[in-house]
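For this view, one protein chain was removed and the others were kept in their places.
The first chain written gets the first letter, and so on, giving A, B and C; residue counts start at 1 in each chain.
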Amino acid sequence: MSEPAVDDFVQLLTPDGERVQHPEFDFAGSDDEIAGYLREMVLARRFDSEATALQRKGELGLWPPALGQEAAQVGSVNATRLPDHVFPSYREHAVALHLGVDPVEMLGTFRGTAMVPWDTAAMGLHLYSFVIGTQTLHATGYAMGLQRDGLVGNPEPADNGAVIVYFGDGATSQGDVNEAFIFAASYTAPVVFFCQNNQYAISEPIALQSKIPLYRRASGFGFPGVRVDGNDVLAVQAVTASAMQRARRGEGPTLVEAYTYRMGAHTTSDDPTKYRSRDETDAWRARDPISRVQTYLLSAGAIDQAWLDALDAESEELAVRVREGCLALREPKLEEFFEHTVIDPGEVLLEQRDEYLEYEAGFADEGEPVPSETHERVQEAL
Amino acid sequence: MSEPAVDDFVQLLTPDGERVQHPEFDFAGSDDEIAGYLREMVLARRFDSEATALQRKGELGLWPPALGQEAAQVGSVNATRLPDHVFPSYREHAVALHLGVDPVEMLGTFRGTAMVPWDTAAMGLHLYSFVIGTQTLHATGYAMGLQRDGLVGNPEPADNGAVIVYFGDGATSQGDVNEAFIFAASYTAPVVFFCQNNQYAISEPIALQSKIPLYRRASGFGFPGVRVDGNDVLAVQAVTASAMQRARRGEGPTLVEAYTYRMGAHTTSDDPTKYRSRDETDAWRARDPISRVQTYLLSAGAIDQAWLDALDAESEELAVRVREGCLALREPKLEEFFEHTVIDPGEVLLEQRDEYLEYEAGFADEGEPVPSETHERVQEAL
Amino acid sequence: MPTMTLAKALNAGLRRALEADPKVLLAGEDIGKLGGVFRITEHLQRDFGPDRVIDSPLAESGILGTAIGLALRGYRPVVEIQFDGFVYPAYDQIVSQLSRFYFRSHGRLKMPVVVRIPYGGGIGAIEHHSESPEAYFAHTPGLKVVTCSNPVDGYWMMQQAIASNNPIIFFEPKRRYHEKGEVDTEAEPMPLFQARVVKPGDDLTLITYGPMVRTCVEAAIAAGEEGHDIEVVDLRSLSPLDMATVTESVTKTGRAIVVHEAAMTLGMGAEIAARLQQDCFYSLQAPVLRVTGYDIPYPPSRVESSFLPDLDRVLDAVDRSMAF
Partner (left out) sequence: MPTMTLAKALNAGLRRALEADPKVLLAGEDIGKLGGVFRITEHLQRDFGPDRVIDSPLAESGILGTAIGLALRGYRPVVEIQFDGFVYPAYDQIVSQLSRFYFRSHGRLKMPVVVRIPYGGGIGAIEHHSESPEAYFAHTPGLKVVTCSNPVDGYWMMQQAIASNNPIIFFEPKRRYHEKGEVDTEAEPMPLFQARVVKPGDDLTLITYGPMVRTCVEAAIAAGEEGHDIEVVDLRSLSPLDMATVTESVTKTGRAIVVHEAAMTLGMGAEIAARLQQDCFYSLQAPVLRVTGYDIPYPPSRVESSFLPDLDRVLDAVDRSMAF
């Protein structure tokens, strides 16, 4: 069981919706901004539940829900602005929505109609990354590029940029992530390592990857680490903003550990009842990242029921658009992927493509199914 | 430049040969034992210089000298005993000699007559390892095996064993080494990570791999790290013994950083003048690991000139034996290596071997050289 | 004779190996409580304890590297790579370490390690979850590479692989995990590194392995209806190759087609074609053809059925070969 003591991490908004002080970090934004975060979190959650539903209906092959991690994602991405760049893992749906990725389009990856469909340059959001940890090195290299482009350490803060890279608690065990720490430290690269410690790597509890708090990993590499209440959007924003500023000033990397919880399954293929208790999940539900913000904003008078109703309606519209859009996603053709394997393919690949096209063309006419009695005979042979 | 302040690390014998106290670590052995260390260091150095000379004469393909690192190696290996196991990198010649590896045989690897020739089971010394960092994982797995064999944490200390693994400062940047830290911490494996920080990875100074002292890397993984004067054989022995005991007791890994200096070239192929100054090398020469022990033992009256003369003679005998033995090393045949690729090779490999044997047999008769005027015509064609 | 799925047969094989030898250990991500994402190790941690069925930190190189260390200590680790596409972080430990301890030690050190890899496509997955990396390993001296295609082989080959003192890459055709078959758990199994003639025939030989065996048998039966008598050879072992069985078949039929999911260029088909054109130079009545995945990364799942060799593509090649 993994409910942290409050003094273990930076917290600015309690689960009960009360704002509290922290000696080092402060959320300076207005209640309007906080309301904006709430909206982003609610929409992200609705999107997520719709995607989960679509998977259940067989319209997606797989979906990795972000349920419970909305504050970690919305808080951190709200600490970025151009020319910052963002390197996601595969669960940063709220980050993607914030950066303008079309939610319907995003589903293409999980429906199997696309690889990673969005325009990374236009969005400032790089490709989703499925091989655990690899993207931390890409982010570090990108940050080295920002340095070379003169976008770090300039006197005018607005001229500076940094990179944020998302990864999970499990990812911290990969060699690549540790090498990223080394390269970033060695070159003082402007990169924020944002680890969503959602307590699990599929079925494996965090204790298997680290016996001490993850944020402490950074100190051994010579840069700061900080643990923040990942279910507190204000604290996450404040801590990430501070780390991003440090990076932009040219002072190097920071590891931010957002202590949160994966409230849903690892993916729609997963069955978390095999490895964790209902009690644990319930305890974390009480720390929901959305409800505390809503409580706070209502009590501060910054929003009212009408506002919430409007958000509800907006969420439902989003869900409808996503549902309908998903079914209407363009079906790709294999030949497109021949085009996108290499620039200027050689004759070997071109021949394969041509043979494929010719074969497909010829095949259009035929198409008799296997005779039904075949199955038994196959079984026999095997 | 990299001369550390004395309070930076554990030291028990100063460069001037004075024994000093440390609040935590103490060398409890007798002067006789220290004299034994001196002997090992001197012999190792003589062996090393002879091997270097053999390489210069073309009798070895390559030699990685351990010059300057004798205290780190002799001190640490003297903290091991059965059933401990030792995983070396490729420069631990003094460790190998201590464990009984035949020095002549050892040269086989560098002469190109053998892969790694010694009997690891008999020696307790595992294979030399040339792909940087990989052996740290092997050592960790081996330590997990000791746990499963019930050789850790028993009430009777003599029943317990642990593993020590050697690697360099450069190796700490490899993903594998960091993964070894993670596995060892996660399973509380009885392994001591012994890093000889000799200030360089070929030409790259330590600052490129880490901006903070390497021993601190461990704390982020949740286990202790300690820096010891790697040129002080007493301190190295004491610190390593303590770490080994901790491991044997079942309390898990320790990182020992032996702060030392590679006084020679990386290997006989290297030219260190390209990347470091004479001043630096001179400064480190004043910290020689051997001279301080000799000074101490002489002043303590534990040895005298006759003792040193006898050691000198023993060294020269060793050198002669190594020189003569090297030239007499058995020349292998390629067919042996066919035998040692896999157990029960399939027909494909057996056929290859037979074809090779047949070809070699036929070739014995022939063997006309390429006509001499060919060379020009080749040049033309290329 | 019990009927079981391939998944269950593998599980039963692992269980029997754990029972037979206390030195056998399993390690991998999520293999304990969860029983692996495909449940191949289900209940094994419960029954053999966490010291023998080990959940590993999320690091493939670490899993392989520590398995090597355990093997040096006399254990017989069986490690799971969660999906084909995640074996590459462990590549150095496999091709440069695991494969070479025997060689590097002049035959002193054995490496009884089995690396289980669920592989291949056809399951509607996202990227990195449908790959066929077998040729990378079959090109590597010092490794043995096997793959099963049915429950009987899953049950026996797993035990044989674990009993072997060589490092073995064991490819499991994940899309066949749920296919059933009768498994005689008493009968003497055939040798691990031997190919099997699944279906005899005189006109043409289909040479295949793993997930494509079923496809090829289906094709052979379908071709039979058109009057072509097709032999199907399941290689089972990709390294070493049992060329004797293959050559015998092709010498008889005079025609051969190699079928696999992996990319064509330098896939197993290349090696087999290269050998057959030499060993059956005078018998071959047509070039050896290859029906394989294309030389592109595995595409999104909505087009995987166009990417993967299927019954029709095999039959098309049969027609081409017969017409040659």
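Operating definition for what follows: a contact is a pair of C-beta atoms (placed from the backbone, for glycine too) under 8 Å apart; a residue touches a chain by one contact, two chains touch by 3 or more.
Here the structure is a predicted model, which means the values were calculated and not measured.
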| item | value |
| --- | --- |
| Visible chains in contact with the missing one | A, B, C |
| Residue among A:Ala71, A:Leu146 or A:Val322 that touches the chain left out of view | A:Leu146 |
| Identified contact with the non-displayed chain, of C:Arg176, C:Arg214, C:Arg290 or C:Arg313 | C:Arg290 |
| Option touching the unshown chain, where C:Tyr136, C:Trp156 or C:Tyr209 are the choices | C:Tyr136 |
| Among C:Ala263, C:Val291 or C:Leu308, residue touching the chain not depicted | C:Ala263 |
| Sites on subunit B contacted by the missing partner chain, in the whole complex | 61-62, 108-115, 130-132, 170-171, 173-176, 201-204, 208-209, 269-270, 274-275, 331-334, 337-338, 341, 348-349, 352-353, 356, 359-360, 362-363, 366-367, 370-371, 374, 377-379, 381-382 |
| Hidden partner interface residues of subunit C, rising order | 61, 85, 88-89, 91-92, 95-96, 99-100, 103-104, 127-128, 135-136, 138-142, 239, 241, 263, 265-271, 273-274, 276-278, 281, 284, 286-290, 294-297 |
| Subunit A residues that touch the omitted chain in the full complex | 114-117, 119-121, 126-127, 131, 134, 136-149, 175-176, 179-180, 182-183, 186, 336-337, 339-349 |
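In this text, only the chains that are shown with their structure count from here on.
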| item | value |
| --- | --- |
| Reference subunit B; chain at largest CA-centroid distance | A |
| Cα-centroid distance, subunit A relative to subunit C, in whole angstrom | 34 |
| Averaged-CA centre spacing for the pair subunit C and subunit B, given as whole angstrom | 40 |
| Where subunit B touches two or more other chains at once, by residue number | 175-176, 179, 182, 186 |
| Per-residue overlap in subunit C, given as positions that touch at least 2 other chains | 56-57, 59, 61-62, 89 |
